[in-house]
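Shown here: the complex without one of its protein chains, the others still in place.
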Amino acid sequence: MILIVSFLVVAMLAAAVSAYFFKDLLSAVIASCMVSLLAAVLFFFLHAPDVAMAEASIGAALVTAVFVIAIRRTKRYEE
Amino acid sequence: MSFLHNYIYYIGAFGLIFIGLFIMIAKRNYIKVIIGLSILETGVNLFLIAVGYISNGTAPIFSKAGIEAENMVDPVPQALVLTAIVIGLAVLGLVLSLAIRLYKHYGTLNLQEIKEQRW
Partner (left out) sequence: MRKIIGIILLIIIAWGIITSLQEMPFGTSRAKVADHYINKGREETGAANIVTSVVVGYRSLDTLGEVTVLFLAAIGLGAVLATIKRKEDRDTEKASLILSTGCRFLFPPILLFGAYIFIHGHLTPGGGFQGGAIIASAFVLMYLGCHEEKKINETGSIISESLGGLVFVVIGLIGLTIGTRYFLNNFLPKGEFNTLLSAGIIPIIYIAIGFKVGAELSKIIDLLMEES
């Protein structure tokens, strides 16, 4: 159990760090979506199914959609 | 092992908070700053839920007859975080609409050019 949780935390932090390094904003948004998804799994392990459901539907789906729409209306690459 | 068992969720939560804060400080692109804000928000939510956890606990739902109230995790941070996530989406939409306005006005999203900063 603790190994699974450690693996998830390490993957989550790695996704967050890669959101810093990506020059392509779409890739960074997908990385932050990954952070939200893994956080939802961690919420489930912490016995918070309500919050896990909200995080999976809002944090991983709708936030990504809003970001992608905003990037489409502005600029894709960070200079 | 017991160190990991005690602190792994706190490490994850504060790792997210630090990475998000660092992105917000170090990056100059407006959208990148907002991505850092959303990562920071996830970290804060994870920390609040981890504070309410009880070892060997159950979810706060009386779905079956045999569930005892003694072992349930704290429901108050869960209710708080539940509303915070929804508010977070609305605030994010507002901030991104400001980003679209900024891009229409200045033609760039670089905060250094917009604010004419020295450093």
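Read from first to last, the chains carry the letters A and B; within each, the first residue is number 1.
To be clear about the criterion, contacts are C-beta pairs under 8 Å (C-beta built on N, C-alpha and C of every residue); 3 or more make two chains touch, one makes a residue touch a chain.
Here the structure is a predicted model, which means the values were calculated and not measured.
Trainee: The complex has one chain that is not drawn here; which of the drawn chains does it touch?
Mentor: Even though it is not drawn, that chain still touches A, B.
Trainee: Name every residue on chain A in touch with the hidden partner chain.
Mentor: 49-50, 52-54, 57-58, 61-62, 65-66, 69-70, 72-73
Trainee: List every residue of chain B that touches the chain not included in the displayed model.
Mentor: 5-7, 9-10, 14, 18, 21-22, 25-26, 50-55, 57, 59-63, 69, 72-76, 78-79, 82-83, 85-87, 89-91, 93-94, 96-98, 100-101, 104, 119
Basically, only the chains that are shown with their structure count from here on.
Trainee: Which residues of chain A touch chain B in their complex?
Mentor: Answer in residue numbers: 2, 5-6, 9, 12-13, 16-17, 19-20, 25, 28-29, 32, 35-36, 39, 42-43, 46-51, 54-55, 58-59, 62-63, 66-67, 69-71, 73-75, 78-79.
Trainee: Where on chain B is chain A touching in the complex?
Mentor: For chain B paired with chain A, touching residues are 1, 4-5, 8-9, 11-12, 15-16, 19-20, 22-23, 26-27, 29, 31-32, 34-36, 38-39, 42, 45-46, 49-50, 52-53, 57-61, 73, 78, 81-82, 85-86, 88-89, 92-93, 96-97, 99-100, 103, 108-110.
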